[in-house]
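So the structure is just underneath, and the comments pick up after that.
Certain chains of the assembly are absent from this excerpt, and the rest are unmoved.
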Amino acid sequence: MVKAVILGCTGYTGVELIRILATHPEMVVSGGASRQWAGRRASEAFPFFRGHCDFLISDMEDVLREPQADVAFLALPHGESASAIRPLLDAGVRVVDLSADCRLRDPDVYSEWYGPHKDPGIVDQAVYGLPEIHRDKIRDAQLVANPGCYPTSVILGLAPIMARQDLDTSNVIVDSKSGISGAGRAAKLITSFCESGESVKPYSVLRHRHIPEMEQELSGLTGRPVSVRFTPHLMPMSRGMVSTMYLRLKEDVTAESLREDYERRYGDEPFVAVLPDGHFPDTAHVRGSNMCQVAVTVDSRSGWAIVVSALDNLVKGASGLAVQNMNLMMGMPETAALDTLPVFP
Amino acid sequence: MVKAVILGCTGYTGVELIRILATHPEMVVSGGASRQWAGRRASEAFPFFRGHCDFLISDMEDVLREPQADVAFLALPHGESASAIRPLLDAGVRVVDLSADCRLRDPDVYSEWYGPHKDPGIVDQAVYGLPEIHRDKIRDAQLVANPGCYPTSVILGLAPIMARQDLDTSNVIVDSKSGISGAGRAAKLITSFCESGESVKPYSVLRHRHIPEMEQELSGLTGRPVSVRFTPHLMPMSRGMVSTMYLRLKEDVTAESLREDYERRYGDEPFVAVLPDGHFPDTAHVRGSNMCQVAVTVDSRSGWAIVVSALDNLVKGASGLAVQNMNLMMGMPETAALDTLPVFP
Amino acid sequence: MVKAVILGCTGYTGVELIRILATHPEMVVSGGASRQWAGRRASEAFPFFRGHCDFLISDMEDVLREPQADVAFLALPHGESASAIRPLLDAGVRVVDLSADCRLRDPDVYSEWYGPHKDPGIVDQAVYGLPEIHRDKIRDAQLVANPGCYPTSVILGLAPIMARQDLDTSNVIVDSKSGISGAGRAAKLITSFCESGESVKPYSVLRHRHIPEMEQELSGLTGRPVSVRFTPHLMPMSRGMVSTMYLRLKEDVTAESLREDYERRYGDEPFVAVLPDGHFPDTAHVRGSNMCQVAVTVDSRSGWAIVVSALDNLVKGASGLAVQNMNLMMGMPETAALDTLPVFP
């Protein structure tokens, strides 16, 4: 069995990694680190781990000194990840970094949105971990930058349309809706039940840090600079993300032919489902699963295309995608531990 | 006291009318009609009415024959309203119709979206009941067409920007999020707790019946044809609606100057709050109240304006607005029974 | 207008007091204090206050030095209340204390459950503020101890049955379910959306501080010592509380005759509704209102009575009850500002 260590094992993406890996036929969680819980058992942090995955939680520094694992998942805040990567790579450990630290290739863009990078030299070694776009590079990577949840939902939603020459790349509008778990596990007033239950609200309008990441990858896909108007909203639910995207096509195109583009592009993808005519994505249909649902249609009156994608922000938007990437990096079946149905309802 | 009768008193907008009117200093609910509950007391349908508003529920036909009221609120499905209006007007009763039957001035547009109209001649007598736009006409009206919840959130959000000459009226994008109560009280699978809890999903994409209503009123405001890309979504909450709107301005404008347009336009409005810089609307801050929150900003990179509005779909989006309209029609203070704070949390 | 000051005006009970008093015909909120928000406007803490109730938030100490109000509501944590009461009373201000500091008449019991009391001498001056039990004393009081939310739901549920001689007072079982707002507004992991949404769990089993309060008041009602098994649970909703109570009657009694006891006892009470046969309380039917719903039945196989009560923990369980008490203290109509229907749905 391949041994995996999880740095940041008590946040939501860390716990989700443990849940997914618990059913992995070839990978096992051999340890985890957490500042807050170091020295205690995983089952003290989460009683439901007892009998399943009850390692002693380590100090971050101890793991970096002596990883005792073949692969590492970094479920850490940005900034903290950056300084953890090099020691792991030097010890021969393959790394999937779930933070933003290796996603942006331009260091100036990173520092503009996130502040100074703690190890800018590391970024060149990273592959952006969206298998549907960069599968082959991921297979050979030592270090993968796991995409942000919003960018994953947007890039998967838009990749097929990005290839079209008749697309107006200067006016891409993305309206996203996310469950609360995307905000992490730290107790905050805005994510308390009473403030976020029965509440829908936009946040970080025009300032969300996932904007440059989307634009980098969409520009890469289309070969032209892509500019995104992005508005994220918090929804009163724990898991799930819907992105509704509006794009203008300069030539007439039918919804059918556009849908065919999507079906052709994603026909062999195990984790992207293009929905048939008349069906639209629903977060309740992907909860707990690694699937991303996509639907596309065209407003024939105006020539605008409307694309909707839905995924579980903790699975395809974070930990499931990370396992998918690691499967590729380790030469394992890409769907190992991920080929499950959603928990419905 | 002015006597009000509610046709359709056991649906959500009917119940909300009763709740609001219970605190009205000059209007009293003297009766109500419901097909399903005729012949029983209001408190049998809703035990919490006991001691507050416990009239005997009438047959629809009995009310139309002998209204015994000064004013009538029609909280009926479209189609049913159309045939109820004329008998009430003939009896000298002022009518606020919460259905869609009198909202669309062009009968062909109505029949295209709703099917044949049961009394097309009535439409000319109706005033579109958005006081922030048509206050003076409402004062003189015998019949008011209460706007749809989505159109209200959109028109209030966009009225100030519609006056700008530099607006690109052909590319108005509206992404709306609604609580489940907007779908009415009839039991349906899609609005069951298990299917709509922890679920976010678009519906009626490009086909929602509120599209022609928005376009009619926005075109009226700007004097040019306005074309809307509209995507409504269901949110896992009972009440509340957020509309996020994207519009392109052809000239450079700052967020500050645009916000000033809004403040000037809405400065004296009792039920529209323009939020200060950095604040955005939140359905939790309008729940149970007649307030519509609006925020506006500009993406300086692209010249697109982003406008967000939030309201309670059952209050400002339906029954509260209906009372506001009736207050105006009856020469009462516009804010009577409506000047309340939200129920937070 | 009677001027009211609210100490602790930015917590949930403080905000709810402002919401309720905003519709009071004879009382007005003239000021409020908050440690965290002192020096800023109420609308900075809650944007929806703008135009309604936009006082400058004071330091606690400034208010105590110079109350500038006729009445004061203390929406403070226990301990903080105790030291604020005497200065207010000395300044001739009537006080309703929403904390636990004046509820327990025996100082030893207080210190056992809450720690040392900061001003034990004050307790004797307080009247326990449940009008359905102590209405006359409240009318004459300068200081009222507003009951806890659980005790209110339990005492109102049990008062009529407590009068029965055939009651086994040693085996009263109370199983309560509360919305999350009962835990207050401070950000805590246990009350975050992700940890409390889709979660039902007991807490403080056998250790909840409301136990001695229930036992004190129930013993007072029955004249014999009453011992309660109390288990509170957190429910995934913001507002609302249901208490399900199990009591053994030593003699045969029918549900009908027991319900008659309840109807007789509560027939004139404006804020207690005894539900008819076959109906049971529902938090959705009291949300935002000051009503407490009560139902009673008897298991004829065993002679146990089952009583269920429901209320809104922020209204009848806290701020609505506080206003009801203050209305009585000030000789105003008891239902002023409280005679409203629930916000349904």
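Going by the order they are written in, the chains are A, B and C; count residues from 1 in each one.
Here is the rule we go by: contacts are C-beta pairs under 8 Å (C-beta built on N, C-alpha and C of every residue); 3 or more make two chains touch, one makes a residue touch a chain.
Since we're looking at a predicted model, the values are computed, not measured.
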* Structure fact -> Number of identical chains in the full complex (with 3 shown in place) equals 4
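Keep this in mind: only the chains that are shown with their structure count from here on.
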* Which chains are shared contacts of subunit B and subunit C? -> A
* Check the residue numbers that subunit A and subunit C use where they touch, and answer same if over half are used by both copies, otherwise different. => same
* Give the label of the chain whose average Cα location is farthest from that of subunit C. => A
* Once subunit A is fitted to subunit B on CA atoms, what angle does the rotation have, in steps of 5 degrees? -> 180
* Asked: Of all the chains, which has the CA centre nearest the overall CA centre?
  -> B
* Structure fact -> Separation of the C-alpha centres, subunit B versus subunit C, in whole Å, is 36
* subunit A and subunit B: spacing of chain centres that average the CA atoms, whole Å -> 38
* **Rounded Å distance between subunit A and subunit C, as computed from the means of their C-alpha atoms** => 45
* Quick one: which residues in subunit A touch 2 or more of the other chains? => 194, 196-198, 236-238
* Structure fact -> Per the touch rule, the subunit A residues reaching subunit C in their complex are 12, 180-181, 185, 187-189, 191-194, 196-198, 236-238
* **Contact footprint of subunit B on subunit A as seen in their complex** => 170-171, 173, 175, 177, 179, 194-203, 205-206, 227, 229, 231, 233, 235-240, 242, 244, 246, 248, 280-284, 287, 297, 299, 301-302, 304, 306, 308, 310, 345
* Structure fact -> Per the touch rule, the subunit B residues reaching subunit C in their complex are 12, 15, 18-19, 22-23, 46-53, 181, 198, 238-239, 270, 273, 275-276, 279, 285-289, 291, 293, 339-345
